[in-house]
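Every protein chain of the complex appears in place save one, which is left out.
Presenting chain A:
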Amino acid sequence: MDPELINDCVHCGFCLPTCPTYVLWGEEMDSPRGRIHLMKQHVEGTPLTDEMAGHFDACLGCMACVTACPSGVRYDRLIEQTRAEVEREHVREPDDRALRELVFQLFPYPRRLRAMRLPLRLSAGLRRRIAPRLERINPSLAAMADLAPETAGRPRLPRRVRAVGRRRAVVGMLTGCVQGEFFPRVNAATARVLAMEGCEVVIPPSQGCCGALSLHSGRPEQAARFARRTVAAFERAGVDTVVVNAAGCGSTMKEYAEILDGEWAERARAIRTVDLAEYLVELGPVARRHPLPLTVAYHDACHLAHAQGVRSQPRALLTAIPGLELREIAESAICCGSAGTYNLFQPEAARELGERKAERVLATGADLLVSANPGCTMQITSAIRRSGTAPIPVAHTAQVLDASLRGTERIA
């Protein structure tokens, strides 16, 4: 933990109302300002106690505080460093350790995730029935069972998708782990939209996890390994721009030059990572938008809004669709509780935040919820299901655009 970064905090408290755990509990040590204070205590020699580690673990890493901070405190850096310190120094309970091992041996590996899909598909109903029983054994496992979406057939993505009409750009596309395995249609829609807007899309089959999950969980070495492999995959594909449709992955890839050192940092800098919505707005539209008579609530994924500052672009893309009405969700800057692995490791807090978000999403009365991050989509869907209200369909920005560009009202 870098004392210089800690000292940037002037203790003004502007971060408090934007912090999801402070919103829930109203306690100083579960606010960004309080956590920075704990980091300072540790740097000054206080040993890392169970209580301290608990407050760091309770942080979602949503970065809303980074947006709110007038002093420019790099809380993102600080919490990453702190999590690494916690992993090094703190001895976790055996069942917590086992769960973490399971998650980190599973999620960053698309092939292992794929193996999980079959049993999940067979037992969607069963899963929900056993969830309450699992809850008693281990809330995290129950959360995992509850969150996994219904999976449908997985369309194969070609290595290269040709541009429709005049070719305006050549871009790489990240397929992601959870996005690729649980929401394959989002990737298909992304590739189609890019192609219809005149991009040749290169999709290297050798790409793996971008490292986001590891980076946000105090495993910098694993994150760096994944980062190097991702850089290499896109270098081989011969692209200098990579379009990403998952908020968490995009935010991590934008940090590659900071995560990696020396030659690798240089190589990472040579490839530009850009969020899909950010890229499409920059590129400007060429394809015709067909009307979609829909009311849409747009959900700000934290790693898009707070970490990447991408807020106006998805809204601009959606409102440019004729007939589509955009509605804002109250408290849009507060995290839905998904936060990467948070809903697995901190199921109670995640559930409360999910319910808060679901309530506000439903209050918009929209026909469709648009979310640009697979974690958020799973989290909000399962919270709405638990609330017992009629489910609201959820789609990615890419899927809505795809439907409009193709002139179909059916969102694939």
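One rule holds in what follows: a residue touches a chain if its C-beta (ideal position, glycine included) is under 8 Å from a C-beta of that chain, and two chains touch if they have at least 3 such contacts; residues count from 1.
Keep in mind that, in the parts below, contacts and distances are computed from a predicted model.
**Q** When one chain of this assembly is omitted, its UniProt record names it as which of these: "ribonucleoside-diphosphate reductase", "NADH-quinone oxidoreductase subunit B", "Phosphate transport system permease protein PstA" or "FAD-binding protein"?
**A** "FAD-binding protein"
**Q** Looking beyond the chains shown, say which of A:46, A:105 or A:295 touches the absent one.
**A** A:46
**Q** In the whole complex, not just what's shown, which of A:28, A:87 or A:359 touches the removed chain?
**A** A:28
**Q** So which bits of chain A touch the chain we can't see?
**A** Within chain A, the residues that touch the unshown chain are 7-8, 10-14, 16-17, 25-29, 34, 37-38, 41, 46, 49, 51-52, 55, 69-72.
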